[in-house]
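One chain of protein is taken out of this complex; the other chains stay put.
Labels run A and B following the written order; every chain starts at residue 1.
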Amino acid sequence: MNVSGEFTIKAPRAAVFDTIRDPKSFISLVDGIRDLKEIDPTHYQAVFETKIAYLNFKFNVSVEVTKLEVGEIAAKIEGTPLGVVGRLTATTSTVLTEVGDETKVAYSVDAALAGKLGSMGQPVMRSKAKDLEKVFVSRLRERFAQAAAE
Amino acid sequence: MTPFELAEPTKLADAVKLLDPDDPTVRPIAGGTALMLMMKAGVFRPAKLISLRGIESKYSGIAASGGGLRVGAMTTLNALERSADVKKLAPLITRTMLTLSNVRVRNVATVGGALAHGDPHMDLPPVLMALGAKLTVISPNGERSVALEDFFTGYYETVLEKNELIAEAHIPAQGAKRAAYMKVTTGSADDWPALGVAVVLDSDGKAIKSARVVVSAATTKATRVKSAEAVLAGKTVDDKLLAQAGDAAVEEAEFIADVRGSVPYKRELLRVYIKRAVRQALDGGAQ
Partner (left out) sequence: MTMTHDAPKAGSQVGRSVPRLEGRDKVTGRAEYTHTMRLPGMLTCKLFRSTVAHGRIKSIDTSEAKKVPGVFAVVTIDDVMKVIPDPYYGPAFHDQPILAHEKVRFVGEPVAAVLAMDPHVAEEAAQLIVAEYEELPAVYDEVDALTTKTYVHDVLKPAGTFADLKHLKDARDTNTALDYRLRKGDVDKAFAQAAHVFEHEFKTQKVLHLPFEPHASIADYKDTGVTVYTASQGPSFVRTEIARLLGWPENKVRIKVPYLGSGYGAKLYIKLEALVVALSMIARRPVKLALTFEELFYQITKHPSTFRIKSGIDKDGKIIARKCEVFWNGGAYADIGPRVTQKSGLTASGPYEIDNVWIDSYALYTNVTPAGALRGFGVPQLVWAYESHSDMIARALKLDPVEFRRKNLLREGRPHATNTIIKDAAVEKVMDHVLDRMNWSKPFDKSTGVVKRGRGFGISIKAVITPTTSVAIVNVSGDGSVTLYCGTIDMGQGSDTAMAQMVGEVLNVPTETVRVVPRDTDVTPYDMGTLGSRSLFHMGHAVQRAAADARDKLKALAREVGEPEGSNIPVRDLFVKKYGMQAGNVIGTGIFKPDYIPPAPGTGLSENVTAFWMVSGAGAEVEVDTETGHVKITKLVNVVDVGKAINPRIVETQISGAALMQLGFTMFEKMHIDGGQVTNASLADYKIPGFHDVPTVMDNSHVDTNQANGPFGAKGVGEVATFCVSPAIANAIDDAVGVRLTELPLNPESVYRAIRAKAGKPLEDE
């Protein structure tokens, strides 16, 4: 399953990069991530909890940052759902490009979900991924809007 | 499946009191055709189920009133299918029922359940939305009215709070309006649809005064496509107009890919079926 898209932020590329590269700042942009633990500067663990209507899904997640350069961030994610046999694996890549005084953020996530959720939940997860994207973009924009106002 | 508590209240007012606004493992159950599958799959493990089967019979009835239908939430789809009032006041519903799931499901599934489940593939939501249905929703704090077009918020998601239940649906009479619902499957004939399109037209011959157009299944929720409605309103139907309406709908709708088709394909299906649904409605949709 591939989820990709792009959006623009009214901020310089370096500023956007700094916001995304800092794990604490990053997870505050994503709905449902908590309990972040840094193992080392490229390895993290967290709990990802998401709900779809009355269905709650909780994953133990480990993240390995595989590329961290101004302009590009890539990571490998592995997650195990709690209470149901399954496995989430994903690789993500985010490319930041300067477009005038704005920054274009292009992202691509290749995710595979195995086990029960993977055998029946793909369209729902796809829809959930879109929701997460919307939250992420609006929070990121909000942050830079505030920064600009201050 | 792990053990859970089952409550069987006899009044709707009691049922909503048994629900917990903060605990998603306490759920109401009506026909159970969808919820039981979630439980069987192990993705939903209830602590407590509130069965609505025993609540007042008025919530299982259909009444013609004030130029429309009042349908209790616990009315089975089968009762909806066989109701003479429904056939008279909203024949589009009667026609839709013939290919809605199968007789075993229709015998137990309920109108309230079919709406509250929020599965975008279901047939009833786009049809009722196109007809302009409103829902009466009750909670321990009282009741409110929600237009069905404002009811769905996402895949399986609605505006219902966890301690709210649909009490009844109010469906305006179709009257002289022309209507059609087209369900497009890409697997077996009885598969879940890849696309559903419902149109209800207030028209005079080929001249459309106003239109309601709803897209489902290809999208994460049943959605009114108002841009397409705007294209059609006040115009006379021809190929060009229908193509414009299709383009507008495709631009507005948010599609989702699944085993039934890719996003580009579903876009094309929608273009074609907006056209076909309007034509079908105009050709014979009043009966």
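Please note the rule applied: a residue touches a chain if its C-beta (ideal position, glycine included) is under 8 Å from a C-beta of that chain, and two chains touch if they have at least 3 such contacts.
Because the structure is predicted, anything quoted here is derived from the model rather than measured.
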item	value
Contacting the left-out chain in the complete assembly, out of B:Pro24, B:Gly42 or B:Gly61	B:Gly42
Option touching the unshown chain, where B:Val26, B:Leu52, B:Leu269 or B:Leu282 are the choices	B:Leu269
Contact with the hidden chain (one of B:Met122, B:Val184 or B:Leu242)	B:Val184
Contact residue for the chain not shown (choose from A:Lys58, A:Arg87, A:Lys104 or A:Lys130)	A:Arg87
Interface with the undisplayed chain - residues on subunit A	1-2, 80, 83-87, 89, 112-115, 118-120, 122
Residues of subunit B in contact with the chain not shown	1-2, 37, 41-42, 184, 186-192, 257-259, 261-265, 268-269, 272
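Everything that follows uses one rule, which is that only the chains that are shown with their structure count from here on.
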item	value
Residue ranges of subunit A in contact with subunit B within the complex	51-57, 83-84, 116-117, 120-124, 126-128, 130-131
Interfacial residue positions of subunit B with respect to subunit A in the complex	24-25, 27, 38, 41-45, 118, 154-158, 162, 220, 254, 256-259
